[in-house]
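Following this message is one structure expressed as structure tokens.
Only one protein chain is missing; all other protein chains are in place.
This part shows subunit A:
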């Protein structure tokens, strides 16, 4: 919580005791219920109150404003004239049920330093526009937090959604608690709890969430504590393998610190993907990069290589998918996430759709390459394999099938897919290191371009094609002072939309001068 006392509030002389409260919620969050509770509290405590909203189609996940005004009821029973909508610069209490909605309330001018208490939940309900970006399109909550600290007279923020869920309720209850706890309204805690009890639905859960919200608003410093650093994965397995692992691990420890930081998870990833020997190959590749790196530049090149070589080596093939789907840790995780109890039974359905390419990829490299070049064989494979498969992985037949495929790791190095991946990896590394002598920063950016290769089937093909186009465009700018900057821009453009429109634009720009 921040308390912003830089501005003295200016009460309206002619408007004795009026309180203007707006709620900005996402459809389905119970903004209407919260509004009803607040109205009930006000009326039960001798206030005249009026609420309005524009629910309409906005119930369907859109952003919705609810608005309440209240004033002490005069003895003569005269009714105050209340407004039906919040106005910019004229809101005393702003409650927002999501972080970006807090941002929206600031944009709309409902939060001002002279009067507004802003109570917001810090959790995110991502908008479609944020989710559909092929890269990372999530809006920056920190920017909103920073703006809120300036815009609000008083700012109370906590993850009220988490508090509600933890207490088996919904966010409207924890936000009512926060409102009560903030003391922004002249009513006691009992009054709010009475309103919840009068509501009659899910009372116990609502009261628990209310209490949690109340406490969070009163002692929000606990909310501000930084989250504990993520726990690092630990190696498990037979003693002999563990001993070898520790040897590899000590090789990582000997690397320069910035490199080791990413090389350890990288090594874990590739060893988990294949075996210890594969881990040695990883370290050898890394050493080759390190030999050409520059300590004065903080080993940026090797650090990035540690990350992306690991990702490239642990490619997504059928064997990896089957392996991950049949691990004991996965069963345990799903049971936990689904809230499975002893008396329940869990049925699991996996959705697979193998294509001829995946099947050919499992064949020995030479044979696979011949099959892949032969349309007849490919159409035959399509006929045999290319269809959606729903596997009930809790049944033995499906589980054992997946288990056997997951056990094909010994076979993997001989496969066509492996050969293709290795070739791609070698080309990409060679290309990056080729730029190393003339333009260190560009080499680093080329390493980072590996981020573009991801997904399965069409998505994977699209990723590869974007990667190729970015690499080709980089060749056009290589040699310029700002080449690295352009490489970064190209990569970011490629991650912005599915079809690559932004990337097309960036390439057009480059062609206009290169």
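By our rule, a contact is a pair of C-beta atoms (placed from the backbone, for glycine too) under 8 Å apart; a residue touches a chain by one contact, two chains touch by 3 or more; residues count from 1.
Here, contacts and distances are computed from a predicted model.
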Among "ATP-binding cassette domain-containing protein", "Osmoprotectant transport system permease protein", "Indolepyruvate ferredoxin oxidoreductase subunit alpha" or "Nucleoside ABC transporter membrane protein", the UniProt name of the subunit that does not appear here: "Indolepyruvate ferredoxin oxidoreductase subunit alpha"
Residue of A:282, A:399 or A:440 touching the missing chain in the full complex: A:399
Which residue from A:21, A:71 or A:212 sits in contact with the chain not drawn here? A:71
Of the residues A:455, A:479 or A:505, which one touches the chain left out of the display? A:455
Among A:75, A:128, A:291 or A:430, which one is in touch with the chain left out? A:128
